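A single protein chain has been omitted from the complex, and every remaining protein chain is retained in its original position.
Chains here go by letter, A and B, matching the order in which they are written, and residues are numbered from 1 within each.
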Amino acid sequence: MNKRKLVSYSKYGYIFAIPFIVAFAIFTLYPIIFTLIIGFTNHEGIVPPKLKLLKDPFENFKYLFKKRGSGKMSYFLLSLITTARLWVINFIPQLTLALLLSAWFTDNRVKVKGQGFFKVVFYLPNIITAATVAIMFRALFGFPVGPINDLLKSLHLIKNPIEFLNKKSYTRAIVEFVQCWQWYGSTMITLIAAVIGINPEIFEAAEIDGANRIQKFFRITLPSVRPIMLFTLVTSMIGGLSMFDIPYLLASGGPDNATQTIALFIYNNAFTQPYKYNRAAAASIALFVIIVILSVCLFYIMRDKDAAKMEKLRKQALKKGRV
Amino acid sequence: MKKIIASVLCFTMCAAMFAGCKSSDDNKSSDAPADTTEAAGGEGDTTVSETETKTVGDGEIVLNVYAMSAEVPGMIEEYFKRNPDVASKYKVEAMVSSNDNQAYETKLNAALAAGGSDAPDLYVAEADYILPYTVGELSTFAAPYDDFIDDVQGKIATADVAKYVQELGTNADGKLVALNYQCTGGAMIYRTDLAEEVLGAKTPEEVEAAIGAGSQSWDKFWEVADKMKEKGYAIVSGADDIWNVIEKASAQPWVTDKKLTIDDNRMSYLDISKKLYEGNYTNKTDSWSEAWYADMKGAGEKQVFCFFGPCWLINYVMANHVVDEATLKGKYNVCTPPVGFWWGGSWLLANKDAIANPDKKEIISKIVEWITLDATQDGLQYAWANGTMNEAGTKDTVSSMAVMKIADGSMDILGGQDPFQIFVNATSYANGNCKCLYDSTINSAFKDQAKAYAAGEKDKDAAVAEFKDKVAEMGIEV
Partner (left out) sequence: MASNQVAMSSKTRDSIIFKTVIYVVCIILALLSIWPFLNMLINSTRSTGEITSTSISLVPSKYMADNIKKLNKQNMFKPLVGLKNSFIISTCVTILSVYFSCLTAYAIFAYQWKLKKAFFGLVVGVMMLPGTVTMIGFYRACYQFHLTNNKLMLILPAIAAPMTVFFMKQYLEGSVSMEIVESARIDGSGEFHTFNSIVLPIMKPAMATQAIFSFVGSWNNYFLPMILFNKAKNYTMPIMVSLLRMDQYKTEYGCVYIGLSMTALPLIVIYLFLSKYIVSGVALGSVKG
């Protein structure tokens, strides 16, 4: 390529990036800085007073981690744990299911018929408004009469109807189920793309070696899609850390804080009495820091080890194939 | 295949839309013949006028109304219907949002604080959260009635407005800034058939004797509850029903001088709800849930003996579900409850900025007076009490005792009984002493813990400790 020519065009790089930068500065950067500032101030109450730095600027941040009066961990930490729990328990089955399905759908020996149909249908829950999903599931798990209770009763699995949305464990399980149900299709499609991307020669080589389905899955598919899996993990984790719609609309964060995620913690502090915008802002910043740390860690793991490992594996497999 | 499904769905959708437009057209043409295509399908501004009449919405002066239900906007609409000459000058922009998760409060607060052209001119607050607007942080926005209505005290005297309605509407300087149009003293609404079968009581007086009406104790209530249980009936639908009574029967508010007090009465709710739950005295429903409504029409797991509530509970909630013989129409009666209480009510407030604008002041003055202070037969309250505001004939108790005297409260759902006197008597229990600025949040936190305790998820100490932690989060000393 002609270097001189490119240089002369370089100003267009800046020009074309301007809209993005301007919109980013106004709608993301400014709010972040403003949030950060609020976190250090007295900005609270229905009619917040003029922004004033607190005597102890870190008061709001300290409060987030301070133990409660009863000696239990702070509500912020509790919501952090709740969030992690809701996310992990929905992500593991979600990923497992997605992996399984992607292995089945890409298996060239068993050509699953109606694949297109299944893919489309599995993705369907993802496109529906959370408000709609929440109302549907509230109705499904109604007490004392609701489809699920009716079903369980007619199967003689239970005698008395279960108060699904009044019990902590059930409510959590429902939220986890809904999250999993909404997202496994999307994860599956991403993973299928990754599996298709694997060099078919590797599979052929393994087949010649007499590798069975399970061996192929664990030895080839799984290692090869690890980068994509990690990518999915990161995006899902970020989504999970900001989980709001379903816990809020389905259970309002209850019962008894069972589904209070960080996003809900922030929301409740900022948008219900007594309107602690500053505490909510501090929590947002804390969340930001947590996400940055986790992402950096995950990307570090993803970048160094896997690229090298995968290259090695691929070579090994190819070598084996040739022998 | 996919395309076919998509096409079918698409067709269904279009058909539904079309039907939607058509039926809305039908509505309008039958209600207001002058209405033509323009309003069809509810395009454009969502003014209150759009659903019913066309006259509101032409004017140039925009009146912002904030309310948690369509009730007050409906009244304003009715006012304009009756006064078409003034109606043509105004356009009503109604912001209606329910207060689930305090959504309405949040929006109202933000809009008041922001000011400007979107600021609420006329706004409504319910008993549960009226105080922030009358004595709390937002009281600076509320205009005293004296500033826009002449001779308020004289009119209050003529209408004989219930005392607590005035108390809750008075700001820290002793000026009246809000009034209610309803009277929300509570009573016991019970099933006559179950009363006769289980208690052998044929009249409200006999039921009152059995339940210990006005005794301010729950002893007799439990006796009845046991008898009901023996026969396989539930005494109430769920513990929530009792909470409404206990919250208001309390002598102290949750918070005084930023300090939490748990009134004995409220503390006793923990035990009451546990006993109700574990003893299987109820259908374990939550208020406002599907199951609660089902119990009203006797479609729940067990038949439910009684509900506790003001007149609006009968006509605005129960009547929606109790529609015919099969759903218990005529099988309910009203009597004095064992413990006196009150519940709800919507207060009307006017923004100071709106009053400063002469155009808006004029109409706000007229509307507010018509709704809250007009005790004549042309006033809203007369129509409200007698149920002539809508086709359903929904009757309700109103805040003007003068109107209550001339109103007829006999209702079909109660088999012709006129409960107005019982509700008027119940007003004596209504007072604002049990309310504080933080009720919305504290009440829900307390109920949440009581529920966890009742269901056996945690013990009493843990529940109380958790409740205190929650209150402490709000910056209140516990």
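In the analysis below, contacts are C-beta pairs under 8 Å (C-beta built on N, C-alpha and C of every residue); 3 or more make two chains touch, one makes a residue touch a chain.
Here the structure is a predicted model, which is why all the values come from computation and not from measurement.
Engineer: Please identify which residue in A:L64, A:V175 or A:I189 touches the non-displayed chain.
Structural biologist: A:I189
Engineer: Pick from B:H321, B:K352 or B:K366: which residue touches the chain that isn't shown?
Structural biologist: In the full complex, the listed residue that touches the missing chain is B:H321.
Engineer: Take the complete complex as the reference. Which residues in subunit B touch the chain that isn't displayed?
Structural biologist: Those residues of subunit B that touch the unshown chain are 2-3, 5-6, 9-10, 12-13, 16-17, 19-21, 23-24, 26-27, 41-46, 48, 51, 66, 68-70, 73-74, 93-98, 100, 103, 106-107, 110-111, 113-114, 116, 118, 290, 293-294, 299, 316-317, 320-321.
Engineer: Please identify, in ascending order, the residues of subunit A that touch the omitted chain?
Structural biologist: 1, 5-7, 9-17, 19-24, 26-28, 30-38, 43, 48, 97, 100-101, 104, 109-110, 112, 114, 116-133, 135-140, 142, 145-147, 150-151, 181, 185-186, 189-190, 192-194, 196-197, 213, 228, 231, 234, 238-239, 241-242, 244-245, 249, 262-263, 266, 270-271, 277, 280-281, 284-285, 287-288, 291-292, 295
Simple rule for what comes next: only the chains that are shown with their structure count from here on.
Engineer: Could you tell me the distance, in whole angstrom, between the mean C-alpha positions of subunit A and subunit B?
Structural biologist: Using C-alpha averages as centres, the distance is 40 Å.
Engineer: For the complex, give me every residue of subunit A touching subunit B.
Structural biologist: 45-48, 68-70, 72, 75, 116-117, 120, 139, 142-145, 161, 163, 166-168, 248, 252, 254-256, 271-276
Engineer: Looking at the complex, which residues from subunit B come into contact with subunit A?
Structural biologist: 1-2, 100-102, 105-106, 109, 112-113, 132, 136-138, 283-286, 290-291, 294, 300-301, 437-438, 440-441, 448-449, 451-452, 455, 457-458, 465-466, 468-469, 472-475, 478
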